[in-house]
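Some notes on the structure that comes next.
Omission of a single protein chain aside, the complex is shown with its protein chains in their original locations.
First chain written, first letter: the chains are A and B, and each begins at residue 1.
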Amino acid sequence: MKKKGTIAHYPYIIWSILFIVVPIFLVLYFSIIDSNGNLTASNYTKLFNSLYMLVFLNSIKLALISTAICLILGYPVAYIISKSRSKTRNILMLFLVIPMWMNFLLRTYAWMSILGKNGIINTIITTLGFPAVDIMYTDAAVILGMIYNFLPFMIIPIYTVLIKIDKDVIKAAGDLGANKLTVFKRIILPLSIPGVMSGITMVFMPAVSTFVISQLLGGGQFMLIGNLIESEFTTVGDWYFGSALSILMMIIILLSMAVLTRFDKDDVKGGGRLW
Amino acid sequence: MVSKHLKRLYLALTYIFLYAPIMFLIIFSFNSEKFSSKWGYFSLKWYSTLLSDDRILTALYYTVLVAIISSIISTIFGTITAIGIDKMKKGIGKKTILSVNNLPVLNPDIVTAVSLMTLFIFFKVPFGLITLIIAHVAFSVPYVILSVLPKLKQLPTDIVKASLDLGATPSYTMRKVILPQIKPGIMAGFLFAFTMSIDDFVISFFNTGSNVTNLSIEIYSMARRGISPEINALSTLMFITILILLFLANGKDLFKKERKNENY
Partner (left out) sequence: MEKDILIELNNITKKYDDNTVLESLNLQVRRNEFITLLGPSGCGKTTTLNIIAGFETVDNGSIIFEDKVINEVPPYKRQINTVFQKYALFAHMNIYENVAFGLRIKKLPEKEIKKKVQSILKMVELDGFEKRSTDSLSGGQQQRVAIARALVNEPKLLLLDEPLGALDSKLRKEMQIELKNIQKQLGITFVFVTHDQEEALTMSDTIVVMNKGKIQQIGTPEDIYNEPKNRFVANFIGESNIIDGVMEEDFKVLFQEKAFECLDKGFNKDEKVEVVIRPEDIKITESGHGMLSGKITSVVFRGVHYEMKVQIANTEWVIHNTLHAQVGENIGINIFPNDIHIMRKASE
């Protein structure tokens, strides 16, 4: 059957050119012209303006912090669940996934009512007699929002890799004299690295490109790259600069992917990425 | 090494962290007061406000409509394409298609959103239901392809030859041999497309018309205006729906026989 030419995928080739490739080239095009249609690099040189560099660096900083915290908090969770009995861990994973099914905006909004001036945290604090705290519209609020939304994305890939570790490998290590700590440090941890890389990817990417979390929890003035792009396209109307920012965003993401997937041993193209 | 109780405690704390915000949302949806700083009395008034809010109901209608239409289209489109890709010989062509297919998956959704919007504006396509559906199909099909392709790869060697050998035409083979065996991949792809569509915000935000909205966009506008307990009520209803759906889907799985791979 492989000999017969098939055209089953031709429609999608046309579709993907039209709706995936062309749009990106259009954005690229817009990023290198000005309002008169002349070629220019000004949209990109604008990026080096210290204001925008700050936004850029801030996005990366917050994303890195969130990713790191997700990793530190999430790895033990993945580990503990993976060591449970088969039936228990399936239930645990199911419950881990359920909050993810809640609408993303609702999950973020939930923190608004918790962290706000009239929110739960302040209610408790003031009831106890302490002065109210202003957590909303701070870096901390945004980081908290990111962690809350993306923690399962860190746990799931690590868990998936951990349960695939061949039991016999653990037994062999023990047989060769390793105690539990050594087994973890020298066998389990290294073998789980592909899952860790996967998790880092799945948290860092949405974190660095988010605009909802920073908008709702960071407030109107809080600027991450995502917000900047959104405002350039909607409020400010400078499509050209917005396009340059989008291209920049694409480059950041694709670069991070290139770096991170070098550790991904599994066949990514085969669809294994869909945990 | 680390005591069992410490482990249990840590897990518990994690799950409390994950569920607490949702629980608060639900609890305060029954609060007669607007802000959670004060508890008035148990009230369902926000629910009635919610259910009579036309904007929300319209948004809900469009959300479900777009999700169903786009996921069905994506699944059919994606499955046919996956079958075609699987038959391709390894080479530059195949690699290119797969890489391009990966772009919507890898790209942050704001870039995908903005690029599609640029496309529609450039070609002067009016924004509305059509552009919304196109956008949803555009970001869903890659996931369908990524779900179905591995199943195609896993088909036993020579299965197609065996079918032809036994007298089946290529179309009979597709219907009775290939499709049944890749069904789990197709179903997973459909589910993925549906879920992503229901939940989508960014891409929809940039690619819809003023009269077509979805739940996420509505919630966003409401949230930007400040706290609104209607959102809490909506959250509760959505949460209950999710629980019901998950129970229906996974009910039998929860009682499945324990698999052989026990803990290590």
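In the analysis below, a residue touches a chain if its C-beta (ideal position, glycine included) is under 8 Å from a C-beta of that chain, and two chains touch if they have at least 3 such contacts.
For clarity, every value in this text was computed on a predicted model and none was experimentally measured.
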Given B:6, B:166, B:187 or B:245, the one touching the chain that is not displayed: B:166
Any idea which of B:3, B:52 or B:157 touches the chain not displayed? B:157
Write the list of subunit B residues that the hidden chain touches. 156-159, 161-169, 172, 177, 180-181
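One rule holds in what follows: only the chains that are shown with their structure count from here on.
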What is the distance, in whole Å, between the centres of subunit A and subunit B, each centre taken as the mean of its C-alpha atoms? 17
Could you please specify the touching residues of subunit B with respect to subunit A in the complex? 1, 7, 10-11, 14-15, 17-19, 21-22, 24-25, 28, 35-37, 77-78, 80-81, 83-85, 87-89, 97-98, 100-112, 114-119, 122, 134, 138, 141, 143, 145-147, 149-150, 153, 160-161, 164, 170, 173, 188, 192, 195, 198-199, 201-202, 206, 215-216, 219-220, 223-224, 227, 231-232, 234-235, 238-239, 242-243, 246, 250, 253-254, 258-259, 261-264
In the complex of these two chains, what residues of subunit A are touching subunit B? 1-2, 4, 6-13, 15-16, 19-24, 26-27, 30, 73, 76-77, 80-87, 89-92, 94-96, 98-99, 101-114, 116, 118-120, 122-123, 126, 148, 151-152, 163, 165, 167, 170, 180-181, 205-206, 208-209, 211-212, 215-216, 226, 229-230, 233, 239, 242-243, 246, 249-250, 253-254, 257, 269-274
